[in-house]
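A single protein chain has been removed from this complex, and every other one stays in its place.
Take a look at subunit A:
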Amino acid sequence: MSLVLLIFLPIIAALFIPLLFKKVGQIHTGWFVLLVPAALFIYYSTLLPSIAEGGNRVSELQWIPSLDIAFIAYIDGLSLLFSLLITGIGALVVLYSIFYLDKYREQLHNFYVYLLMFMTAMLGVVQSDHLISLYLFWELTSISSFLLIGYWYTRDRSRFGALKSMMITVFGGLMMLGGFVLLGIMGNTYSIRELISQAPELVSHDFFVWALVLILLGAFTKSAQFPFYIWLPDAMEAPTPVSAYLHSATMVKAGLYLVARFTPIFAASGTWVWLVTGIGLFTMLWGSFFALKQKDLKGILAFSTVSQLGLIMSLLGVSAAGFHVENATEIALNYAGFAAIFHLINHAVFKGSLFMIAGIVDHETGTRDIRKLGGLMSLMPISFTVAMIGAFSMAGLPPFGGFLSKEMFLTGMVALTEFDLFSMDVWGIMFPVIAWIGSVFTFIYSFYFVFHTFAGKHKPEELPKPAHEAPKGMLISPVFLAILAVVIFFIPNIVGEWLVKPAVAAIQPFMYDSPQAVDVHVAAWHGYITTELWMTIAIFTVGGLMFWTLRKWQHLYDRFPNTLNSLYDNLMFLSDTGANRFSRTYMTGFIRSYLVYMFSFLVIIVLGTFVLNDAFAIDMNNTAPVGLYEIVIMLALVGSTVTILFSKSRLTAIIALGAVGYSVALFFVIFRAPDLALTQLVIETISVALFLLAFYHLPQISRKEERMRFRFGNALIAFGVGVTMTLVALAAHSGKALPSISEFYKETVYKEAGGGNIVNVILVDYRGFDTLFEIGVLGIAGIGIITLIKLRLTKKEGQHENK
């Protein structure tokens, strides 16, 4: 089976969804959709053994061969891990959504079409080897995310959140495209694999830092890093299955994927290590700190996702630092890459389950406001257990998967202090400190999420619906994920062997040449007291104490201003009204203004070209002789034109226009153009008749007689155009750069086309299509005229939409 076609399987399946929804409405459409990710998950699982040994799969589909653009599915450890996450979590989320979304009330066909579209886009992002197709899929994830956030499009908040996420992620995507193009110029290829093999030469290129920063902008906006994270909390307006899937487990991890994928290229740069680690760690602290301000269950989870993404991002930065150390595999730095991937898996597991629980609470009580919730423990025991497992894993408590990766995260951060490049020896101590503070807040908000929802006093009077446990089907997915979180704790090295190490080998090829070379062994208990163990113990103690006193200091959060969000709002407002006001300054609605723009630019551009190319030329030789007839006709023409300009009566002007036309016809006669002269005479006669006819019907116009007032501005522009056209005519006559193609017509007209009148043969034979379209224009004008004269809009009340 062709791997590259599998990427498109979901979107092809999406074509049938509306049909299934309409025709087989009795069965929830989700059941059909479920087949797609489930089948893909099973298929990708079969690839595991060969990939775990360090192999890879490549499959190619040409798209635009002439530009060397192709869909290339390249699956190595990293791609396979993400593909499994996308399809695995995808299957669980679809299963969950079957019970979450009502089959009668919801527009399921829209929902599942978007969801499947997203699945294709996401698989495309993580499997593309070609930068341009990667960009294409990247933007497709933004678009499907936009559609899914705006799924309940009648709500204002949904539309606002959808637009916000789109604005920010598409901005980042465009920046990333710039970075890709620079990379393509630098390496003369768009293949990521080939770029990685050229990495040593790329480092010294002038564009290197530009490409680095632009690509990071793409990654940071997508993965909601500071200061771009502001779209993620607003994206929580999406239905909860979407939040669980896109905004915690998969799409927001696309940025992490991008950073991981490009680490082999950019790791050589100190800027990369600093930016990725620094921004990541700061985002972790910021997100965890503000999670406690939130009152909405999904808001807490959104900020927690921001924080966790920052954590993984910082670990990826540290793993790039490994490039600069000779014996990287021997010191603790080698933990970072492994920890990043391991935590990514853990996060998908526990955050997925937590989102599903938030959805269940919302579904069964009617609110997500944590102030109204409480005491649900006895009413919803299964949900409570799942939430507790997820939250404890997030807080880094044993015996859950999160404990192991959190421990390794601390190890990696502590290891940075021993790293003596890029002035880390001075600032390095900051990293473990920030990491520790962030972890304390992570601990607190995890507890805040669980215990303020499930423990405490039950307040049934504040809940819109009486609370009860969720239906069994809805619990399957979160329970499964919770079990997984426990299982991972006990078999970390099996997970490491099959999933983590192949991915790490792809991120750090400069350290490991095969997955087997990654010599990281995960253990819950290191057997001796280490720095990170003391840090963990301190986190539990301080975090516990602070959670205990949370109610006393939580209100301090109200004093923090919401600067970033208001910045975004103002920026949007300004660009909207600003652009509007700017266009109003020149889009006046007067046809004169528009003509002035056009003619001025005509003069400027043509004269500018003349000056630049020094095209002024007057060739006095090789001209036709000047005869008496020509002079007389010319005087008549100029005289009639002057009459038009100065006539009081419009009738005079029209007759003078006719005189100009007849003079032109006479010119045609003299310059040996009999066909033109005939046509011009006929047309001019009809035109004058038409003008007069119009006057017959518009008597008032002819009566209103006044001479045109002189306007200097108009005259100046008119003079400019006149001079320009004279210069063009002179230059065209004087400088003939190429021989005329007329010779060809003259010579072949009789032999090829069997006609004697060269002009006619050109029109109907050589340039037959021109004439056909000319007739087309005449026809369109005729239809327009008839429509204007004959047809009338019948005015009805209420026809205008805004009324």
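In the analysis below, a contact is a pair of C-beta atoms (placed from the backbone, for glycine too) under 8 Å apart; a residue touches a chain by one contact, two chains touch by 3 or more; residues count from 1.
Just so it is clear, contacts and distances are computed from a predicted model.
Enquirer: Could you tell me which of "Cell shape-determining protein MreC", "Na(+)/H(+) antiporter subunit C", "NADH dehydrogenase subunit L" or "Tetratricopeptide repeat protein" is the UniProt name of the chain missing from the displayed complex?
Expert: "Na(+)/H(+) antiporter subunit C"
Enquirer: Among the options A:Leu67, A:Ala624 or A:Ala737, which residue touches the chain absent from this view?
Expert: A:Ala624
Enquirer: If I consider the whole complex, including the chain that's not displayed, which of A:Pro65, A:Pro464, A:Pro561 or A:Gly756 touches that chain?
Expert: A:Gly756
Enquirer: List the residues of subunit A that touch the chain left out of this view.
Expert: Its contact residues with the unshown chain are 588-592, 595-596, 599, 618, 620, 623-627, 630, 634, 637-638, 641-642, 644-645, 650, 653-654, 657, 660-661, 664, 667-668, 671-676, 679-680, 683, 686-687, 690-691, 694, 697-698, 700-701, 708, 711, 714-715, 717-719, 721-726, 728-730, 732-733, 740-743, 745-747, 749-750, 755-759, 762-763, 767, 770-771, 774, 777-778, 780-782, 784-785, 788-789.
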